[in-house]
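What you see is part of a larger complex, with each chain still in position.
The first chain written gets the first letter, and so on, giving A, B and C; residue counts start at 1 in each chain.
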Amino acid sequence: MKCGIVVFPGSNCDHDCYHILKKILNQETHWLWHKDEVDLSSFDLIVLPGGFSYGDYLRAGAISRFSPVMNSVIHLAENGGNVLGICNGFQILLESGLLPGALMQNHTRKFICKNVYVRVETTDTPFTQKCNDKLVLEIPIAHHQGSYYIDPHSLSDLEEKGQILFRYCDAKGSISESSNPNGSVGAVAGLCNEQKNVMGMMPHPERCADPLWANTDGQSIFQSLISQS
Amino acid sequence: MQNEPEITSQLVKDHGLTSDEYRRILDLIERPPNFTELGIFSVMWSEHCSYKSSRPFLKKLPTEGPRVLQGPGENAGVIDIGDGLAVVFKIESHNHPSFIEPRQGAATGVGGIMRDIFTMGARPIALMDSLRFGELDDPRTRFLLNGVVDGIASYGNCTGVPTVGGEVYFDSCYNGNILVNAFCLGLAKADRIFLAKAGGVGNRILYVGSKTGRDGIHGASLLASSEFDDTTEDKRPTVQVGDPFTEKLLIEACLEIMEFSWVVGVQDMGAAGLTSSTFEMAHRSHAGVNMDLSKVPLREEGMTPYEILLSESQERMLFVIEPGHEEEATIILEKWGLDAAIIGEVTDELGVRIYFEGKEVVNLPTLPVVDGALDLKRETQRPEYLDKIGHLNLTELPEPARGDKAFTKLLACPNIASKEWVYEQYDHMVRLNTLVLPGSDAAVIRIKDTKKAVALSVDCNSRFCYLDPYEGAAIAVAESSRNVVCSGATPIGLTNCLNFGNPEKPEIMWQFEQAVRGMGDACLYFDIPVVSGNVSLYNETKGEAIFPTPTVAVVGLIEDLSKVMTAGFKQSGHCIGLIGFTMEELGGSEYLKVLFDKNEGKPPVLDRKHEKQVQKFCLELIQKGLIQSAHDCSEGGLAIAVAESCFTATEEALGATLELESTLRGDALLFGETQSRIVISFPEELTDQIEDLALSYPVDFSLIGKTGGSQFTVSINGQEYIKQDIESAKEIWKTSLGRYAGQTT
Amino acid sequence: MLAQIHVTFKEGVLDPQGKTVHHALNDLGYDEVLDVHIGKYLEVKLDSVSEEEAEIRVREMCERLLANTVIESFRFKLVSTE
């Protein structure tokens, strides 16, 4: 799989994604600088990594979506290429309109860094095909603006079309207010577009994919992508 | 310059200089300084920059060792960890600014310490913070706590450097003076360490980073060199706002530029801004500098040379580069969107000349400015309070028949309760190196592309230091190093932040002297070099000083990262053992404070020889793979230490049953804070092997119980003393700090 | 010319910050506080352009960058700085 990792000036999980894709999973991995508009058609996967691309000033992801590289990413996405946005990357995908809805400040009003559980809601996507339905993954989150918002009508639309990939849940997979760390509507932790080639998620699968740690649940997402390319 | 104030004795005084000091300036430069020059002396001779009260004492700290590549004196200390790599670390205070504006004060504290690290060519890979606040029932304390934690989070998280550990204490002595000490550790190639050097004549001085504004003029230097009183409000505009995004750009750009051989030296602009960076760099290189302030990128209009030189705007650095490489440097800085300008060059004059709009505004020799402040021979005197509180009469303390109440009270008290509410606001995982997350004894950071890891811990029990500064400081060293050992590391270096009251008081200076001696003696004994540090004096409000708080951070090395150890029990049915033995020591304990509202007596005795054996033994157990957990006994004593190992067990909380035999009072046995004790757990079949090893040292070792079940049960000499449901106990411990912090009124 | 821009959450979008501040004010004894909404206030200084043009340009800035119209609405006023 040929992967590209976009580097914005304030990206800080770029190296983590690189480490997992290149060093742990042995995939061909390239850096993509935000100022470069380039032809991405040879890539199997573009990752928009976590971080604070422009300090998260104004709104997370608001400024980055105008970077030249985003034109290339949008072009690729429109032509069916796989794009994965993690955390800040998810925020950028929403701001750029590649995914519907918005991310707001956590309802706790604080940054939250901890392990949470998410339940796989759809396995019929390139990002989740290696997961079992309703599989519970333990994945860390680390964000301040991760409370997903979309109007109720569009939310049921997402549900109907199978675009919701992950929901926050507890260790056993049940969903309640207390298992929702940031107040996201419908406990949405990750979703994809209608074509299912663009996915954004708040949790960080790259933080639980190195076997040096006991938990490697995040690998299932990367393995899904690898197996289909 | 036109309209410059005339130099009067009042103006000299307003600049924090005594008349003796002013006379010394006249002697040294053989003429009166102009207004701008007076400003320069004022900041450079301030306590904060000159260490005039503390320097004579600090000379006694041991700073050498085979691994030390750079000791105190540069931006940070450097220790060789093999494989061609070195760790660069330092801790620094931002107490006064954080009290005035907690969010920005703490944020810029983190920014400042990070710059000290990457200035040396190291990539910052871990942060820690040692925090002290007043009593939590005061809304002001909660405001400060929330603001400080938010500030650290906002800055550290945004720059992508994980905050992996720290400590938080509450005591009324910090009501009027909180402490915010920030630690940063970076990783560098051992042969590519950058120093604050100017090098040869003709080298260019390159200004990099944020534009200079009027913020923080006289910030660190004046704020940290006087006590707080009612006029402190007037000093408020000196607070600076941090810009972590620019810091992140600076980190990346600087590390990129430092790959080139034409970079001669680097210095960040910290306290006293452009002034101290210029003078110190020139002085260290036995060179001079010519500088044109008209070239400095400015944020505001109409700034005077005085303001430009003394501004403490954040996120700025100076590079010294060889001529002919200006354009290469500029291209890299532009790539990262940073302002940059050549503002001067190196001369062979041993002096600094500064120009502004074509006129010379400063012409000073470097030596008097940097090194001219006379070391003050501060008087020391043993404080009287020690006689009043030095003795604890245990017979006056009613001994409870059972320990349940004390146990749950201690679990809920903010000094012992889990600090999860704090560290969950910090990104402690970014960069994929944090092998041991916050919540264990020390954080462990793996070093990518090697088999190694480093362990970090920051500690100080200031209650002990108040009762006996010498012993208290030695205990801080022992505890921090014990924490590092419990994670499987060998201590290799130490940095310290000495937070004390007003040095003009002989009693404070006595505390200072004792603490530095205690720290130095302990470091010498445990063979841990002190490679960097920071002094923060005048931590007092309206005459009330804080407890002496000599915070220490110890860095340890783990050669084989598969041998990392954590504090939590791993499995039901394991044996629980205690390395070390318990004495009747309740002086200065959390138990005494929480249950009887007393801080008195003698702190626990630190038997250094014993401590060394305990640490060595524990390390050997870890390296031989004989144990499954190790956790040191600190605040709250044995009962709390075991409970914490229960709470941090791998999956859900694991219960434990302790069966103790002892002639001590129950409360001293379970809640006393005797030093040199470590709680370990291991599979039963290894008991003989561990006992044999203990005998061979020899070191005290006893079996005290078993893991498992849903209860935390303790019996003493066959009698039940504590029995608590482990899940509910954990809930109290886990949520208590957040509940306090979250109250709005 | 100065554009004074207000960006606020749309009706129906929960404003967690406003809610928290509301609680905090009540806790502090300001019982008369019935509701709090928190938005952004931006001042954008513009080089002399005509008012008509500024109107168009500022609206565009808001739509493209300054507000996220999925959740926020904006309004602005142009004031002369002469």
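Keep this in mind: contacts are C-beta pairs under 8 Å (C-beta built on N, C-alpha and C of every residue); 3 or more make two chains touch, one makes a residue touch a chain.
As the structure is a computational prediction, the values presented were derived from the model and not from experiment.
Asks: With only one chain per type on show, what's the overall stoichiometry?
Replies: Each shown chain stands for its kind; the full complex totals A x1, B x1, C x2.
The rule is simple: only the chains that are shown with their structure count from here on.
Asks: Using CA atom averages as chain centres, what separation in Å is found between chain A and chain B?
Replies: Result: the chain centres lie 36 Å from each other.
Asks: Distance from the CA centroid of chain B to that of chain C, rounded to the nearest Å?
Replies: Chain centres of chain B and chain C, defined by C-alpha means, are spaced 41 Å apart.
Asks: Considering chain A alone, which of its residues make contact with at least two other chains?
Replies: There are none in chain A.
Asks: Counting only residues that touch at least 2 other chains, which ones in chain C make the list?
Replies: none
Asks: What part of chain C is in contact with chain A in the complex they form?
Replies: Interface residues on chain C, with respect to chain A: 12-14, 16-17, 20, 64-66, 68, 70-71.
Asks: Show me the residue ranges of chain B that touch chain A in the complex, using the header's touch definition.
Replies: Residues 150, 153-154, 157-160, 243-246, 248-249, 252, 335-337, 423-432, 435, 446, 448, 561 of chain B touch chain A in their complex.
Asks: Touching chain B in the complex: which residues of chain A?
Replies: The contact residues of chain A facing chain B are 9-13, 15-16, 19-20, 35, 50-52, 54-57, 110-114, 140, 142, 144, 204, 206-207, 210, 212-213.
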